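Here is subunit A:
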Amino acid sequence: MGRREGDGKIWLLAGATATGLGVLLCLIGWLAIAGLGAFWPLSVTEMQLRNGSALLGEIVFEDSGVIALRTSEIDRIGVAYRRVPRIDIVSQSQPADAITVVLDDGRRLFGRESTTSAARVFALASRPALEREVQHVNALDRLARMRLFFGNVGRFLATPPTASNLDGGVLPALIDTVVLVLLMSMIVMPLGIATAIHLHEQRSRSTRFVRSAITTLAGIPSIVYGVLGLGLFVHGVGGSIDQWFYADRLPVPTFATGGLLWASLTLALLTVPVVVVSVEEGLARIPAGLRDGSLALGATREETLWRLLLPAARPALLTGLVLAIARAAGAVAPMMLVGVVKLAPTLPIDGDFPFLHPSRQFMHLGFGIYDAALASSDAIRGVPRAYACAALLVAVVVALNLSAILLRHRLRERYRALEY
Partner candidate 1 sequence: MISGLHVLFARPLLLTLPIPNLQAMDRLHLSQHISRQFNNEIEDVRRQVLAMGGLVEEQIAAAMHVLIERDAGAGAQIREREQQVNAAELAIDEQCAFILARRQPAASDLRLVLAVMKMLGDLERIGDEAKRIARIGERLLDDEGGVDVTASLGDLGRCSRDMLRGALDAFARLDEHLALDVMKRDRKLDALYKELNATLVARMQQKPEQIPVELDRLWCARSFERIGDRCKNLCEFVLYLLRGKDVRHSGLAKAGESPA
Partner candidate 2 sequence: MHADVALRTESLCLWYGARQVLHEISLSIPALRITALVGPSGCGKSSLLRCLNRLNDEIADSRTTGRIRIGEIDAHAKDTLVHDLRRRVGIVFQRPNPFPLSIHDNVAYGLRLLGIRRRSELDDRVEAALKAVALWNEVVSRLDESALDLSIGQQQRLVVARAIAVEPDILMLDEPGSALDPVSTLRFEELLHELARRHTIVLVTHNMQQAARVSDFTAFLHQGRLVEFGATDALFTNPRERQTEDFITGRYG
């Protein structure tokens, strides 16, 4: 039994697949751990230094030479970090009576109940703020810490951020991201399907041109779409709309600035090629016998399309949608040009008519990652927060994809004979 051709190559392929899967799992795992790690309650440590002073706070970083400690943030958030060389530390302990006072703007103040009271700790804060909660972290057992942990996660998911964007939650960004993706889907699906139908039905030179144009579009970097959106939609169309309909509000722009509508349109343009290719391929896979059968019964071409071909191509339509969502959810760069802001004052959907406000600016999880990681004033808080946003974004995309895939699977069952 000698070696046959392909034996070695199979192992190569398996190895490549395993590597790819491994990297993916590592990525997700890393994001999950790093992201969730941001919410785990930290113990309060008291350090006695060689020079006789004592520090009280949370250890945020340690290596072989130095320990970084977050002390009470009296004035502003994110400036009370102390880097202490290990050689200067005489002793450390976690006193059981340590309390953490968390303010509503995210500042954390530390004290010991034996020496001061929570109220006095609170009073230390120089800027006016409300007290959010008082925690006795060191006294908590594992179960209680878990409860605190879930509480933190819950707050992350369900509350808006603080003014500094360093604490609080990402609820608006989450909502806005989902609304953006949905609005984009509502725009791109009809556009993509219509184009695909046209390409499928017509067989002329013009369609070959259109098809090559679409493949070209698919390769253009996403930020170029952002520039296009800015010039064409924001300034061009938006400016005109403002001139015609909202002239009384000028010079304050209504539509001539970044907003949900322009962002959705830009994303739709970005993902149209993906949808077109997918839908066209789905239509092409339908056996010609089906179309002939429909025509033979007296259907016109339009009736055949609507009653038979498009329903039969539903799995392909969903595939296109899934791919579009995947591409759009990650396209942060164009978003920054056409509507995303760091902190939006309102949500684009609320209870006022017309319930959806497409001219409003919005927040985006992807942008939140950038902002937290690179543009925040407190890197020590920002980086874990970026991981948390990234993990959440991945979770959102996976959830959207999975639901579409499940739906497509159910539909595939119905149309499975077309898969031969």
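Inclusion criterion for the candidates: all candidates are chains of the complex that A comes from, given by their letters.
The working rule: a contact is a pair of C-beta atoms (placed from the backbone, for glycine too) under 8 Å apart; a residue touches a chain by one contact, two chains touch by 3 or more; residues count from 1.
Given the structure is predicted, the values throughout are model-derived calculations rather than measurements.
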In-complex contact of subunit A, chosen from 1 or 2: 2
Touching residues (chain side subunit A, partner candidate 2) in the complex: 203, 287, 289-290, 292-300, 303, 307-308, 311-312, 414-418
